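A single structure is presented below for examination.
For this view, one protein chain was removed and the others were kept in their places.
Each chain gets a letter, A and B, in the order it is written, and its residues are counted from 1.
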Amino acid sequence: MTTRDIVFVAVGVVTALSALLSVTTKHVVHAALWLLVSLGSLAGAYLVLGQELVGLVQLLVYVGAIVVLVLFALMLTRAPIGPHAEIDTPWWQRAAGAVLGAATTALLASLLLPLLSGATVDLDAPAATTPRIAQAVFGTWVWPFELLSVLLLVALVGAFAVSRLVLHREDPAADGAVRRAEGVRR
Amino acid sequence: MNLVLAPWLEVVLRALAVLVAFLVLPLLVGQTEHKVMAHMQGRLGPMYAGGFHGWAQLVADGVKFVQKEDITPARADRQVFRLAPFVALIPYLVALAVIPLSPKVVGATVDASVVLVLAVIGVGIIGTLMAGWASANKYSLLGAMRAAAQLVSYELPMVLAVASVALAAGTLSLVGIGNAWNPWWLLWQLPGAVVFLVSALAELQRPPFDMPLADSEIVFGAFTEYTGLRFAFFLLAEYAGIVVMSLLFAVLFLGGWHGPFEPWVGWVWTLLKGFLVAVVVIWLRVSWPRMREDQLQRLAWVWLVPMALFQLAITAVGVVVFPR
Partner (left out) sequence: MGDGILPGLVKGLGTTARSLTRRTHTAEYPDVAPALPPRSRGVIALTEENCTSCMLCARECPDWCIYIDSHKEELPPTTPGGRARQRNVLDRFAIDFSLCMYCGICIEACPFDALHWSPEFEYAETDIRDLLHEKDRLGAWMATVPPPPALDPGSVDPAEVTAAAKPPRGAAGAGPRAGSAPRAGAGAPGRTRGDGPAARPTRVRPESPAGSDRAAGSLQGASAAAPERPAADRAVDATKPMPALGDTGSPAAEGDSTQVLPEVTPDEEGRE
């Protein structure tokens, strides 16, 4: 049991607990904030495991951007302070979520199977991990990576198209309102 | 610097030094803002606190803030409301710890320190969001929304500008980038520097990008309900942000410790350049009016992002054509 083990276990416990809290709390915004803690401590776990870049990118992208967007969207919907019955999830949704979560956990846990045969990674050897990750992402896995970026681009264009479609729908009253608004803008 | 200390003592000393810098440098910037802004407006600024030209004004302000009552609104989300100032403040402390003043004078050496700084600065906005939402105040919420929208828009050009420098230096370490700097970068990385400065101002919510605070329309944005020490923490976070961004700009784009007598006084050069950038930040605040929300977004997406991409392209061409 080294210091690293202790820290890792601590960070892992924080991650798991905050994840649990984020799905059980009745406060919508608290859920997002617990998600934030969970993602942040996950970045901590990456750091403990010596994957500095992954951890920092996790922090930059998930904590700094994605959760901010989630919070932003939540606040746009007039999230109430305190628990609220109307936005509580029904039981079947919870059950479906539990099943999905369990399935994902099982899937990810299967990655740990090689550990049973005694595979180890030396974390103490000083290694510049950044170039290795870069080589992995832009070498071995470049096609999935590019595919993902295309997917994101499609989603972006789709969102843009949807927002434009709403603006010009064939509702005479709304259309008139839009035209008037545009006239005012011009 | 050949002193050999016990590892734990060194850690404690470094942490202490970072903490002192974290407490002193923002006050220095704040006092500079007081005086420079005053003289730019034909005023004298604080003149009494401390005796000589009001040098202790911010100390006096701090004492005042400590004495004030710590109020939490009745309908606020108490825990989130009380936690928010620390969430806003701590990221800048972490960021300051990894910004090198010279290759030797650095709080903590991290391999990918540029990414770390960018990541924790992005976390700082969560404090504002939490404050705005937990205050149960419409002005606060509006301010938080504006802050979030602004941050999400300006994070991208900022990361791209920093990526350009990292690409040019071939490393993600701030020390490495500073060491790789040479005067040609002033020209080569000029568009990136402009993009970085503008988006840094926007991330700090400094005028002309102070739409989230806009005291003439939404009181004081997300901080409307705050009093006493918690409010002071938000202010400290703002000025610590200026320090972090100025030093970062100095290291990334102005060569940090490069200058005469570099081996001995490299850290002085970094501090001096950072201070100059901070003065520019103050200067812009005094000179320019606030931008409207739509103008803000337009500037980010129509001008800064393409400009940052253009910078990335010319950096890539430069790296390929003139390999080091």
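Just so it is clear, a residue touches a chain if its C-beta (ideal position, glycine included) is under 8 Å from a C-beta of that chain, and two chains touch if they have at least 3 such contacts.
These figures come from a predicted structure and were not determined experimentally.
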item	value
Visible chains that the absent chain touches, using the contact criterion stated earlier	B
Residue among B:15, B:47, B:229 or B:276 that touches the chain left out of view	B:47
Hidden partner interface residues of chain B, rising order	36, 38-44, 47, 283-284, 286-288, 298-299, 302-303
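The working rule: only the chains that are shown with their structure count from here on.
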item	value
Intercentroid distance (Cα basis), chain B paired with chain A, Å	26
Contact set on chain B toward chain A in their complex	75-77, 80, 110-112, 115-116, 118-123, 125-126, 129-130, 132-134, 136, 141, 144-145, 148-149, 151-152, 155, 159, 172
Chain A residues touching chain B - in the complex, by the definition given at the top	27, 29-30, 33, 36, 40, 52-53, 56-57, 59-60, 63-65, 67-69, 71-72, 75-76, 79, 81-82, 128-130
